[in-house]
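Left out: one protein chain. Kept in place: all the others.
In this document, chain identifiers A, B and C correspond to the written order of the chains, with residue numbering beginning at 1 in each.
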Amino acid sequence: MIIQLQKNISSADIKIIYQTLEAQKYSVTKVNTQFENYLICIGKVDIDIRNIGHLKGIKDIHRVSDSYKLVSRKWKTDYTKIDLGNNIIIGNGTPTMMAGPCSIESEEQVSKIVEHLVKNNIHIMRGGVFKPRSSPYAFRGLGIDGLKMMHQQCKKNNIKIITEVMQVSQIHEMIDYVDIFQVGARNSQNYNLLDALGEIDKPVLIKRGVSGTIEELLHSAEYIFSKGNERLMICERGIRTFETIYRNTFDINAIQVLKDKSHLPVIADPSHGIGIREYVPKIALASLFAGADGVIYEVHEKPEEAYSDGQQTLNFMESENLIAKINTVKELL
Amino acid sequence: MIIQLQKNISSADIKIIYQTLEAQKYSVTKVNTQFENYLICIGKVDIDIRNIGHLKGIKDIHRVSDSYKLVSRKWKTDYTKIDLGNNIIIGNGTPTMMAGPCSIESEEQVSKIVEHLVKNNIHIMRGGVFKPRSSPYAFRGLGIDGLKMMHQQCKKNNIKIITEVMQVSQIHEMIDYVDIFQVGARNSQNYNLLDALGEIDKPVLIKRGVSGTIEELLHSAEYIFSKGNERLMICERGIRTFETIYRNTFDINAIQVLKDKSHLPVIADPSHGIGIREYVPKIALASLFAGADGVIYEVHEKPEEAYSDGQQTLNFMESENLIAKINTVKELL
Amino acid sequence: MIIQLQKNISSADIKIIYQTLEAQKYSVTKVNTQFENYLICIGKVDIDIRNIGHLKGIKDIHRVSDSYKLVSRKWKTDYTKIDLGNNIIIGNGTPTMMAGPCSIESEEQVSKIVEHLVKNNIHIMRGGVFKPRSSPYAFRGLGIDGLKMMHQQCKKNNIKIITEVMQVSQIHEMIDYVDIFQVGARNSQNYNLLDALGEIDKPVLIKRGVSGTIEELLHSAEYIFSKGNERLMICERGIRTFETIYRNTFDINAIQVLKDKSHLPVIADPSHGIGIREYVPKIALASLFAGADGVIYEVHEKPEEAYSDGQQTLNFMESENLIAKINTVKELL
Partner (left out) sequence: MIIQLQKNISSADIKIIYQTLEAQKYSVTKVNTQFENYLICIGKVDIDIRNIGHLKGIKDIHRVSDSYKLVSRKWKTDYTKIDLGNNIIIGNGTPTMMAGPCSIESEEQVSKIVEHLVKNNIHIMRGGVFKPRSSPYAFRGLGIDGLKMMHQQCKKNNIKIITEVMQVSQIHEMIDYVDIFQVGARNSQNYNLLDALGEIDKPVLIKRGVSGTIEELLHSAEYIFSKGNERLMICERGIRTFETIYRNTFDINAIQVLKDKSHLPVIADPSHGIGIREYVPKIALASLFAGADGVIYEVHEKPEEAYSDGQQTLNFMESENLIAKINTVKELL
């Protein structure tokens, strides 16, 4: 059960609500987000909502049978929109495109890509500076300096930045240079990181774990929301199956199911979803027709020279063609 | 290596080709299909094609590095078209729609569905009469009488029939009433059945096994082709993964990869691919944008009363809406 | 619900039972096996067993909540034993060993292996003559002549034969030369084959499908039992997962779970379960400690020259060591 509190509720009235719930052996978690104050109430007996709804200071009250609560569509059927400023809104019905290299490599590389984004009317740039790599001996990213450099160039061009954060201690140093924090697939159940991202007021995109279920993904989102951050989106990026021809199996089923179970925007990552450059555009297109709110993909001036993920990264021409195709079908979506 | 023979090649000339290949320790399999005569030649040493190409009676010669040969696109880059007559051609660039109930149940049921197909300009009806069921106590289909009844109604309305064949001994009794034989997911590696379907001149659709790899699927197709039947298509119908919310995980990646590896038409089965009625249309649409040549889906006047698979079967209105949507996007595909 | 009938029940009494059940809207399937006559009764309402138990001709009556019935341990808590004659009994508490080559290749090969079996006190020989192969161009086995040759040598040495049957039409020609029919993983849901094997009086070993669930495996066994053949065993042979280092992932969990859910003997196949020769003995041993009633494994005089599966086949010394180790631990099992 989710109780939305009135903003100006008195502490005496809160106390009465708590007492009423605890009398029913309900555990209560208080959640204050950027926008609202909630009580998440979990118990075993069925409570007649009317016996609580009349209490002072309650704005609204919802039954939610899912084990995740705040991210469920059972209480909030309107889809969440995330406003990044400059009229860039995720989840408003037009597909949001996010593009950029796997890793930030150099000033020159960033400037070429920014130019490409501007030309193609893409408003959000992806680019990793902290890179989770299977091998400890591989390139692990340029770190915070790479982010600052990226930020400088993006800012001049009104481009927003999405980049991966790998641990709690990085949040503070990154926050001024980031528009969307990305939680990578390997950290999808790193609960301390999720907790910490719930305590800031910046949008977060959580990727599904490599073998994460839909339920687990929504619970991970619940971690963030329940610590106070409503500006969330979730990302399907392919799952691990027995098929070895592609890096991952893009789970197109997940997109509509997520849209049905949760009010959060759903972003598709076809680059990781199939992992083979030539097939990325078709998966991107398919995911939009399956209901995705946007697409995040990898692009690089010379994919074959990229520090990482070159085999799944589009070059500028391929990227341009994809954007053109998406523009053609935009009204049909 | 695939050698295409001239139709009128003399047996003496064939003998010379065999001798030349066997001198190189190549094993040779002769394949005579409806359309062409081939030799499939497998060996360990590299042969200079020019030393063979000049032999009498050879029409063409191709190197194929894949372990499947005849179904590979490495020797036949043109996509295969399957002509069912009455101007119904699979693989000609327009999406082929196949629709109908999971099981044939009654004359009335069939007549309602045929009417629905005619109205929506769908030219191929699916409908099972031999049903593979997990439990031996479940409804196993109306059998050959159901097929005859279905055939009678379809014929009057110029509708082609696709239906599942489960074992070799059924082929003979079914063949006059069937336009496309379907091999189900559970029989995807039933090699005796595949062999037997290679010996007839009727189109065959092979479904991917529940955990079949792309390679296994193409090898299954090779079984049929190598016994003499070129009129083949393959079907992605969802694979088994760890995710339990949906019946199967529709593998959208497979579609374009199959189109790239093989010249055979690729059909999508969104009904089994997700297994939940309300999501079928979006997966259908997505699969066409991913490159599928057609869609096979389940439809029933009253899905909730269907003998089987009701939960993933569209009703007539949902089906009509899907067809309408596909018509809207047809030119974009 | 399973009703065991008295052998001498009159047709009038049967009729009364049917009428009583059908009055409750139960569907009834009559099953006559080598040993007993049963009625399998499936319905939606709960019947008070006492209202049926008093009817004439009923020997016993059991509630079975599983959707498989006859193979469930819910009605038959005693484990099934399968007597092959010559004092060879599967499921009697001592591990049953079955060994032999992947494929029968030649008289000499068989004679060497038979000698090895005799020397090591192994009473059941495996060996394929009809081979399901991924590629249509691969060696498909020596066929019925290979079986006859194998039979001749085994008979002289009091060795029983287990070999794979791939299709219904083979059963008749094989039956005189086979002691246990094996259903391979790819045919685990080939229901026509299962039906046909239910109609004969020879033991059958069903392998789990490559991605078959426990439930599916037990339903496949139910197919055979419900057609009349109680002499059944089931085999865990590894499942398909994301891990690619080994051919399959031997599912050690399945063994005890199967023993718990079903009264049928459970045989472990470590050769396919891991697919790497050097690891086969440890998996064999582990599976016995996990509760398996026996082990089937591949052995060949010169595995590196075997026509198929050489990489997972033990040589004679490795096989001997395995048998010795198992003898050491026998009393502990």
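One rule holds for everything that comes next: contacts are C-beta pairs under 8 Å (C-beta built on N, C-alpha and C of every residue); 3 or more make two chains touch, one makes a residue touch a chain.
None of the values given here were measured: they were computed from a predicted structure.
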Option touching the unshown chain, where C:I9, C:I58, C:I144 or C:A286 are the choices: C:A286
Residue, one of A:I40, A:I113 or A:V129, that touches the chain absent here: A:I40
Interface with the unshown chain - residue positions in chain A: 27, 29, 40, 42, 67-69, 132-137, 166-169, 186-187, 189-193, 195, 209-211, 215-216, 219, 222-223, 226-227, 240
Residues in chain B touching the chain absent from view: 211, 240-242, 244
Those residues of chain C which, in the complete complex, touch the missing chain: 211, 213-215, 239, 241-246, 249-257, 260, 273-274, 276, 278-279, 282-283, 285-287, 289-291, 328-329, 332
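Here is the rule we use: only the chains that are shown with their structure count from here on.
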Centroid comparison with chain B (C-alpha atoms), farthest chain: A
Centroid spacing, where centroids are CA-atom means, of chain A and chain B in whole angstrom: 39
Between chain B and chain C, centroid-to-centroid distance (C-alpha), Å: 33
Distance between the centres, which are taken as Cα means, of chain C and chain A, whole angstrom: 49
Multi-chain contact sites of chain B, meaning residues that touch two or more partners: 211, 215
